[in-house]
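Omission of a single protein chain aside, the complex is shown with its protein chains in their original locations.
Letters A, B, C and D mark the chains in the order given here, with residues in each chain numbered from 1 onward.
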Amino acid sequence: MNPLLAALLRGLLAILCLLTAFAYTMVLERKVLGYFQLRWGPTKVGPWGMLQPLADAVKMVLKEDIRPAGIDRFIYALAPGISLFAALAIFAAVPIGPNAAVTDPPGGLLYVLALAALGVYGVSLGGWSSQSKYALLGSLRATAQMISYELAMGMAVLAVVVAAGTVSLTGVVQAQASIWFVLPEIVAFVIFLICATAEGNRAPFDLAEAESELVAGYHTEFTGLRFAMFVMAEYIDMIVLAVVGALLFLGGWRGPAPVPGFIWLLLKTGVLIFLQMWVRATFPRLRYDKLMDFGWKWLLPFAFLNLAGTAIIVALRG
Amino acid sequence: MIMRLLTDGIGEVDLRDIGTYRARGGYRAVENALRRMSPKEVADEVSAANLRGRGGAGFPAGRKWSFLPGDGRPRYLCVNGDESEPGSFNNRMLVEDNPHLLVEGVICSSYAIGCSFAVIYLRGEFYEGAAIMGRALEQAAEAGYVGEHILGSDYSLRIVVHRGAGAYICGEESALLESIEGKRGHPRVKPPFPAVAGLYASPTVVNTVETLCCVPSIVNNGGAWFAGIGSPKSPGTKICSISGHVRRPGNYELVMGTPLRELVEEHAGGIRDGHRLKMILPAGASSAAMTPDQLDTPLDFDAMAAAGSLLGSAGLIVCDETTCAVKVALLGESFYAHESCGKCTPCREGTKWVEKVLARLEGGQGRPEDVDLLKSLVGEIGGGKCLCPLGDFAVTYLGSALKLFEDEFVAHAHGRTCSERLQARPTASVATGEVLSA
Amino acid sequence: MITLTIDGKTVSVEPGTLLVEAARAAGRDIPVYCYHPKLAPAGACRMCLVEIEKMPKLQTACTTPVSEGMAVHTTTARVKEAQHGVLELLLINHPLDCPICDKGGECDLQDFTLRYGPPSSRFLDGKIHRKKALDCPPFLVIDEERCILCQRCVRYEDEILHERNIVLIERGSHMTIGTEGRDDYGGYYSGNNTELCPVGALTSRPYRFKSRPWDLKMTPTICTQCSLHCNVRADVRHGDLMRLMIHDNPQVDGGWLCDRGRYAIGDAKAAERLSHPLVRGGEVSWDIALAEVQNALEAGPVAGLGGGRLTNEAAAAFKQICGTVDWRVGRQTYARVPGVAEATPSDLSEADVIVLVDTCPMEEAPILDLRIRHHKRVIDVGPVPGMRVGPAERVVCAPDGVAEALRGLDLSAAKHPVVVWNGRGELVEAIRALGAPVLMVHEVANARGAHDAGLETEGDILAACAEGKIHTLWLAGANPLRSYPADVRAALEKVPVLIVSDLYPTEVTELATIVLPVAGPFERAGTFTNLGGLTQTAAAVVAPRGLSDERIFQRLRPAAQPAKDLPARRSFQGGNLLVRPHLWSGGGNTRFDRTLEAARTALATVRVHPSQGLAAGTHVMINDVHEAVVAVDPGLHPAVVVVPDRTFAGLGADARLRAVVPA
Amino acid sequence: MAETSTETMVLNMGPQHPSTHGVLRLIVEVDGETIVRCQPDIGFLHTGIEKQFETHTWQQAVTDSDRMDYLSPLTNNLGYVLAVERLLEIQVPPRCEAIRVLFCELSRVSSHLVWLGTSALELGAQSIFFYCFQAREAILDMFEATAGVRMNPSYMRVGGLMYDIPPQLPGMVARFLEELPRWLADFRALLDGNPIFRERVVGVGVLGREQALAYGVTGPSLRAAGVAWDVRKAYPYSGYERYEFGVPTRTDGDVWARYEVRMAEMEESGKIIRQAMAGMPDGAWKTDDRKVALPPREELHRSMEALIHHFKLVAQGFNVPAGAVYQPVEGPRGEIGFYVVSDGGAHPYRVRVRPPSFYNTAVLTRLLEGRLLADAVAIIASLDMVMGEVDR
Partner (left out) sequence: MGGLVKGLATTLKYLRRPRATVDYPAKERPYPERFRGLHILDRDAEGLERCVGCELCAAACPVHCITVEAAENPVGAPYSAGERYAWRYEIDLLRCIFCGYCEEACPEDAIQLTPRHDLLSNKREDFLVGKDWLTVPRQ
């Protein structure tokens, strides 16, 4: 088979998987939040509300497509696409098994970091283009937030790269044969988790959409499919970063029992996603300036120190 | 002390016959008045006699007459013979047994007040009395005492007998006038009093039979003579009807001021054997009960009032200890509830309610709060809240009994009746005026 | 003036004023049941007991006149206790009817109980039960249980009506009110009882269960059923006229209403009302109908008849539009006697002699009769007795001998004579000769206003119609087939265009080319001038059905020249059949709504003299068409038979009365 | 260096905005995210309730009072009926007073729970919102069991109450009192130690003592500024003088202090509820003045007097002697006062309400200036205004 065609097919398969995963992550989140909050979550569509995503999709498609007056039509239309594209594209370089990836380039991790940072363009442009003060504030916050946390995340990941000695994700997984990086790189892990949450604009870092302050932030003016794309991007981001987190810190598809590695990865990803939901259910939102403080004054120095420490240890060992 | 001024000859001769009556000096007063006295002189004599109305209130007749305005309207004299008070039967005796005395009194009085039309209003049940009266009037007319130019003088007088339809209320003077006018017997609003606007809106004098029967002797003997009989403030005699648990019930004409004890113990022969006096209702069912310790009260208007009761028409009802105070109240209230004219609210509604409560008490279905309820109802009906005094009369006995015999009421209210004791009581009916006659 | 203090407040009133009124002047309400300002005090209910200084007993404020320096207290503990007691006693036998009682919410018993009465009952021994919901046709419903025996109704009958329709029955706690020995109310004034009654013992059949007082919007206006124009209060609920109440105007009605005035209110809701304009029998829009009218008005000589229903404003517009107009569509010829002073209703009270000229006020202006019936001296001239209640000096004469009889009267000794006349017959000279002010009783409600607006024409319009001289005849509230003395069907049929504006379909709407449905009473505002010359305003209280007359005239421009050369008005020979007004005739309406039609006697009554040999209750035929019942009236002129007006269509001078052979 | 633009932006927060408690509109001028100026704009929930009082009978008007501060309707009920009762000069029986206190304190807890839940939600903490509402459910169940309705019970009447408390109520109260400390502990566990929360509230929105007094701020907001002012202590009503409870105060005057005060107040309310339930007197639960209170239903079928009073009181109501009173009560948001004027008729001539939220809203202008947009949310929430009450 033509490798290009095969890659395309793999890509398509990955996209389908991601979309399905998105749909069910959303149901799962609603269920989990419901259970945290003494509710049931969705129950009406299908058994246990399992067909809810279908209903939501139908609803989203049928919703009136509102375009506010005076917007930059091109960018307004483009923005959700950027966000979704970025989220989906990350997965191209993420392996889900020893030889299971759309493509597994040697510098996959760099690709992941780069694309993860790209998502914010969608948010920024979407907010900026929709001629709404709330959306603008949301997009400004998102941009600032991204800058604040991108560095710390990079440094945390860098520590793993240093420890693993490779920027290939498969390599990083293989490097955890003896010990998952979560233990030696616990600081990096925590920083990664925090930054991943912030990257995904999820609570308590959901400043860009901060409902009670900015109504709906950057996507205030988006409806129907466009809105759905933002939501999809957010969830897919979360999933992908959880997979990446599992790969980087939790040993990827490796596991003690003789179960397929894919299952292991799924479990670990699930744990990370649940963790995010749990946090969302529990914590209040940070204030904008505190978020910046936290990012620059705490996370970055710690990440740097951790990187330095790791580097020193690796150097000493090496 | 018995003094037979009005009852002279009753039971001895047939006074219904004008001949007999004249033979005993009858119609001398008419002749005296018309031939020798001016109307004013007659009126003055009556005033001098201090003749007080025998109907109950004791208002001096002379003063009543003096109220008539002289404005050219015709004047009327109405004789109140609507004797309906339970226990009272003295007017009936006068009407039936001494009719000419009344006619003579009416003529003298009419002459005195300048009236040429007089009505003798008799109680509906006095069927016989009305017939006797009618015959007496015929005889008097034949003899020239009634009619045009009496005894050849300028004075003319028509007297008619009007029989009521059987309503206690018509003993009240304004209701009596309404009744004569052919209307429903309802008391009128006063003022104006009948003396100013009475029968057919003209000046009218209303006097009781017994009052007017006193006039002939005053005309004959002079006011001063009459004023000298009995109590200074209530001169003359009073026919007392006594009934109940005495040995000799009946009418006794006594000098005013005779002690109650004398009437009960001497003339009426005392309480029936083996029993003792419990109470006396001195003016029929409408009066406050008197107890044995009040037996020395003189029988005159003021002394009786001072004793907390009234002389009224002197229809004394004597009860011994077998009498149940509650039962007496019930009989009385049944009478008032039946006889209330219905015009004003407290009497119409109140008497019926009181009757219902008393019937319950009497029947053993009393409730503890009933005694207080009765006391409160006595206050709601009595105390001058009604249009005519009959409302007050309706609860006078009950009010006094609730004070004097409260224990009996309380006992009834707790469901205890005194029926055993009442077994011994002879049958009687208050409503017919022959109460408890042993 | 007498000065006294009431609850410490000093007030000065006329001598003879009763305490209850003085208290009212001082701003103190003393509760009363039996007292009513228009009735003599009775002192029966004992509700108004007050404490007067220096008087040991409580006194009734409704019977006690004021005296100088009196000090009255209305709120002392004794007074309160007395009020409490009276109310408690009034309530013991009162049925638990508030929820179903029409009076609920405007009941004095409720109001005073709430204000002065006991809050809970001590009475546990069964109530006395009496008859409930007794129908007393035509309009009253009697509930004996609710009666508190204030006797206002009985006294009203005695003192105001001098009738005895409602009397006291039985005695004491069994006493009640009722129509002794009858099952209906005989008079024309039953409705006032429902207002006098302080509780729900006397309620009215038409208003039965219709509304609650708190739902009513109350507007003062006037009644236009007869020419007196009594003042009323129109009570409207949710846009529907529910009832009329007394709205005292001493100059006009003295605070009473007759039954026709009170109950003729169903027009607004009547099912049989005309709903659409009709042109030649077809329903059309108003625009088309008015265009047709406009054409008709321009096509030839125009004349108009009517005026009884029209407001003064509408009458003026009618005159402007039709030119030749006349309100005299019935038997009445004059609205005023030229050259004679006009009397007012109040003059009747001042008058020492009242002369009734072949007029029956009780039928023609019933409330006027309440001023006449207890008058000391009434001379009643005519073939038919005009005084039904109360004493009168009857001057019986033949129908054509009224003028003669009047010439025999000498009123020179009278200080304030008043002549009451209904404007019928050629009596002007004879009446003028009496030299007394005349109070005209009109056949139609606003005759006086129509007269003032100039709705009078020399000559007979209908005769002109018969001669073909009129192209367009407009009947505005007139039905000549019923009210015209002669049969004029032929004349109406001869008119090329007959316009009828009316509320209901009538005999003339059948003949009409154009029918315009118009707003009825209480649906349109405007002024009316009453028989005493008093102009008053009627209010529109309900939504109109159709356009008002005035609005119709406004939408047409003033039109054509009046027709000329009309023949002189014919006079009619009365024969021995006299048509006389009765309560349900006259006014401005051509007919009534169905509820009232039903309330009227099923068969009309003809009155004959005993010498005619007809027994009361005999059925007779008039013109072999109309059936009627005979009533015997010895007060009639022997040669006279009286037929109620407006009951039969087309009764002319040639009408014949035929007795159905009695079995 | 190029000049940086210092242009500010006017942001329209509300009237439909997730955090503005109903329909408050804030015209906010922001420099970036910093608020330069803030102007509250009220009136979007103007219902004319004060005017509506005038169209109702005195008794019907109770339903109007419910609908102003719909989070503690019974407190409003109480303020209004107390005012009318003072005009009428009637006393309600002790049982009625105790029940009123019981329900007012339940209302206070219920209202504070809504405040806590929504405040936390606005700061982004989701679950606690549900926990608060779940805790409040028990109170609403009590309202429902007692008055039949959860939201606007109109349970109080001039002269008493609509009904007596139902037999199951004491058990419900006891269960609730048992649960309340556990709930509060959980809330504190979720918030007190949370650094994110503390950062959002400590030192934010400081309302000084002087400023609070100058603006007429009352209730927890005033007490958080160090003034121990509580109408229940200052002018006790409905027998509050017989209860032992503290008036929690803080001195910082920031959002945290207000949070602390309200949390402590819920505990104090718990104490009052316990005392009210324990000392609940037997006997009548409405006045025996039949000229005001409806007669017992069982009398309607036998007593004419009762029927008439019922009919008149229901249909046309009672008259209240002419006069005017001001009756304050301590609502969850502060002093809610009813200035009631009677012209002697069957309807209020005028009812003017002193709504604590109105004064608390007024001070917003001062508190928001210079703060961040995100603080605005925290501050608005901490002042706990109800727009139904502000606008009336």
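Just so we're on the same page, contacts are C-beta pairs under 8 Å (C-beta built on N, C-alpha and C of every residue); 3 or more make two chains touch, one makes a residue touch a chain.
Values in this document were obtained by computation on a predicted structure and should not be read as measured data.
By the touch rule given at the top, the unshown chain touches A, C, D in the complete complex. When the omitted chain is restored, the residue from D:60, D:211 or D:365 that touches it is D:60.
Screening A:36, A:149 or A:180 for touch with the missing chain picks out A:36. Residue-wise, the contact with the chain that is not shown comes from D:307, picked out of D:106, D:307 or D:380.
As for the chain not pictured, it touches chain C at residues 98-100, 104-105, 132-133, 208-210, 212, 214-215.
Counting the whole complex, the residues of chain D in touch with the unshown chain are 56, 60-61, 63-64, 127, 130-131, 134, 137, 144-149, 152, 154, 162-163, 166, 168, 186, 189-196, 198, 294, 297, 300, 307, 310-311, 314-316. Interface with the hidden chain, as seen from chain A, comprises residues 35-40, 43, 278-279, 281-283.
As a working rule, only the chains that are shown with their structure count from here on.
A separation of 61 Å divides the Cα centre of chain C from that of chain D.
Centre-to-centre, using mean CA coordinates, chain A is 44 Å away from chain D. Contacts with at least two other chains are made by no residue of chain D. The set of chain C residues that touch two or more partner chains comprises 88, 92, 123.
Chain-to-chain contact here is organised linearly: an open path runs through the chains from one end to the other. Every pair of chains meeting the contact definition is listed here: A-D, B-C, C-D.
Within the complex formed with chain D, the chain A residues making contact are 33, 36-39, 133-134, 137, 141, 203-204, 206, 210-215, 280-290.
Interface residues of chain B, counted against chain C in their complex, comprise 167, 184, 189, 337-346, 348-353, 356-357, 360, 369, 373, 376, 379-381, 383-387.
Considering their complex, residues 88, 91-92, 94-96, 98-99, 104-105, 109-111, 113-114, 117-121, 123-124, 212, 214 of chain C touch chain D.
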